[in-house]
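As you look at this complex, bear in mind that one protein chain is not there, while each of the others sits in place.
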Amino acid sequence: MEESALVLDDVHAGHPGTPVLSGVDLDVPPGTLTAVLGGSGCGKTTLLRTVAGFHPVEKGSIHAGGRLVAGGGVAVAPERRRVGLVSQEGALFGHLDVAANVGFGLDRRARRGDRVGEVLELVGLAGYGDRMPAELSGGQQQRVALARALAPAPALVLLDEPFVALDAGLRAEVRGQVRDALTAAGATAVLVTHDQQEALGTADLVAVLRDGRVVQCAPPRTLYDSPADIGVARFVGDAVVLPADATDGAAATLLGPVPVPSGRGPGRLLLRPEQLRLRVPDGDREATAKVADVVFHGPDATVELDLDGTGLLARVPGRSDVRPGDRVVVEVAGEGRFFPAGDDG
Amino acid sequence: MLRDALRRRSGGAAPALLTGAALAGLLMLTPLVYLAVRSFERGPAYVANVLTRPRTGQLFANTVVLTAAATLVCMVAGTVAAWLVVRTDLPGRRVWGVLFALPLAVPSYVAGFGWISGFPGIVGFGGTLLVLSSVSFPYVFLAVSATLSRGDAGMEEAARSLGLGPVRVLLTVTLRRVWPAVLAGALLVALSVISDFGVPSLMRFETFTLGIFTRYRSTFDPTPAAVLGLALVALALVVTVAEARVRGRSTERVGRGAGRRAGPTPLGRWTPAGMLFVLVVVGVSLGVPAYSLTVWTVAGASAGIDGPHLVATALDTFQVAGLGALLTVALALPVGVLAARHRGRVVRALENITYLGFALPGVTVGLALVYLGIRVFPHFYQQLPMLIAGYAVLFLPLAVGIVRTAVSDAPVRLEEASRSLGRGRMQTLARVTVPLAAPGIVAAAALVFVSVARELPATLMLRPTGTETLAMAIWSRTGASQFAAAAPYAVLLVALAAIPTLVLDRVLRRRGGD
Partner (left out) sequence: MQITERPTSHHWRLLAAGAATALALTACAGSPAGDDAAPQDGATAGEAAALTVYSGRSESRVQDLLAQFEAESGIPLDVRYGDTAELVAQVLEEGEASPADVFFAQDAGALGALSEAGRLIPLDDEVHEGVVDGYVAADGTWTATSARARVIAYDSQELTPEELPQNLDDLLDPRWQGQIGFPPGNSSWNTFVTAVRVDRGDDGARQWLADFDAQNPERFNNNHGVIDGIENGQIQIGLVNHYYIYSKMEELGEENLRTRNHHVGGDPLGLVNVAGAGVMDTADDPARAQELVAFLTSETAQQYFVDTSGEYAVRSGITSTVYDMPDITELEQPDIDLADLRTLEETLEMLQEAGMS
């Protein structure tokens, strides 16, 4: 197995009197795209700046490309870390053309060689070398910024919310292009974002950062299906949380028994809204929930339900004919996740 | 020692940067060391004796009142002028913009001669105030118009949409935003008024600086003058710290995104008032000196003009001013970068020290360099390098302020991007920060160039033999009351200084367009 591209071990960092990172552990395998996902103020930016070398580490250590770069009395200067950085606004040098921007981190000989053209091609901007940054669209600027970061073949590329300044429509497209370019370059990248969809949709691994520590690091699917706690569950997607009592392989809930892979005793059950199926009641005998509100999204719609005073959220196909005030029967498809009482997130 | 202290307090700036800044700081300490040594050579009792004389108090009071009044006049005139030129539909505002910057090219003593020959009665406080304000208000005008040009229509539009009328928007939102620029300009006005000698002497208004000259003249003894110089340093320190305090509390623009420049405000029925203001300001600051210069030049032309000598002095002026600007900006760069990027106590102290040279009379700085220069670097005495170093001491603050602003405007993210691409701190400075701050650096160089071109006392003391500047030629002729003979040199000096002034104006007011 290859050595990890980035290892953070119990990293503490912050400002005098205000700790921001309090024991971050993270292991980024080479060649992967790992997303660091967190809400505002969770320490994402500090984490990124600590790895890049712009923020000092108080405790713990950082290894990049198998080399100790921070911690234990070591503080390698940013320019010696071989850690590339792509920031929110791209931060292109406005006084240099695209080729000079991309070649900025290369030595004189490499700048004259093919490398610049190579990485520009990688990001799909071959032939743009003599343009000025101001002549490019936002998405193109971000791709140039990526090409610039990739050019010196860094051990690691850090992407700081690189798509946040782009239009929604453009965002997905640029995200795909960046993803492809990273794959083609075989680069290891860490993407910092507050956008769950972006993290889940782009990354190989997602690390959820909360209160200055990584609470879970897993592939997107695992994260979504088997979150470490309710908090993570809520953070990575909409959640339906019900009081439950688990016995062997099933949990008793308001919606009846739901299969669970493990757990015993009182606790809470996590379901995803798309697991709730709604149907018209067969008669008066069945327990029904009242539709409180319907929000139409296009391909699907979210439905707020009231089941004897308990609020539920269901996701249904956009064409479903559900209206506020309707009474519906709620059924559960698939397994739920059970969290024993006291295991709060 | 200083370097260690700087490094500790400045959060790990590049050693080369700290060395450069320390060098600048050391150079700026020259006059202070000299004044302290000279003042206290006869003991503190003597110092107290000089300072407590009633006349000293009177001169101090005169200076404070004059400085306060001139600063206030310049703040108002400079800000109004900037607003009219940048933000309204005043007819001919491009031309007015250039004309408002131009008085910077007129040496205060030339303006003073111009006024006094046309209006002999204009002496005392009023005349001094008028002439000093008229040559100093461009400091405020340029600073404010640079900020206004950078544009932030969003805030003003938001205010309008919240129901504020245009006048209230101007007074609340716009004025708030340009306030730091107004203060930065006002600081330069205050310090240059404090240190001006020519105009108070012509207008017979007894200021502290004039008092220092009188001391030299009457007692031929440098010590009492040095004591007064120390008092002037204290005054300058108060002004500088006060400005920093007030500026520190004011709000800068928050949020990012390129500020949008608002469309011009229509003046409507206020247009005649605007035109009147513009005409009065231009008439006072340029018209009168220009008229007098023209009259003298015509008179002088009939007496014959020494063309080759005129050219030779212009070239000498160009040389010393060019080199002075280069060295001063080179020293201002590390100080400005540190001040913009590493706010710490040491850095702030360093920045404050640089302002002192500007507040001291040229003769005091000149003597300080004579005193230390001849002892430490005897081989450079009355050689070009020492003269140029003297200019740096005198004019560093002009450059530091502009460079600091320019560097602050260059996004830190770009520097970080450069570092993450493997470029060290110095390489980043050279390849990213400096090019981004280039307009500001050019502007700083232009301002220093203009100031060096018209400098006199330090030039007289430190110039290499054979060097004669235009300012010297003017001085030697007006000293003998040969105004007509001096006029061609004055015209040439104004013309020479006008070029960088126009560059300055263009660079500063264009900054918004980037």
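Chains: A and B, in written order; residue numbering restarts at 1 for each.
Please note the rule applied: contacts are C-beta pairs under 8 Å (C-beta built on N, C-alpha and C of every residue); 3 or more make two chains touch, one makes a residue touch a chain.
Source: prediction; values computed, not measured.
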Which residue of A:7, A:76, A:100 or A:230 touches the chain not shown here: A:100
Which of B:47, B:225, B:314 or B:346 contacts the chain that the document leaves out: B:225
Hidden-chain contact residue, picked from the options B:420, B:467 or B:501: B:467
Chain B, residues in touch with the chain not shown (by the definition above): 54-55, 58, 116, 120-121, 123, 204, 206, 213-222, 225, 318-319, 322-323, 325-326, 363, 366-367, 370-371, 374-375, 378-379, 381-384, 435, 438-439, 441-442, 445, 457, 460-461, 463-467, 472, 476-477, 479-482, 485, 503, 507, 514
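The rule is simple: only the chains that are shown with their structure count from here on.
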Chain centre separation in whole Å, for chain B relative to chain A (CA means): 53
Touching residues on chain B, where the partner in the complex is chain A: 256, 411, 413-414, 416-425, 427-428, 431-432, 435-436, 438, 514
Chain A to chain B touching residues, read off their complex: 52-54, 77-85, 87, 89, 91, 93-95, 104-105, 145, 148-149, 151-152, 158
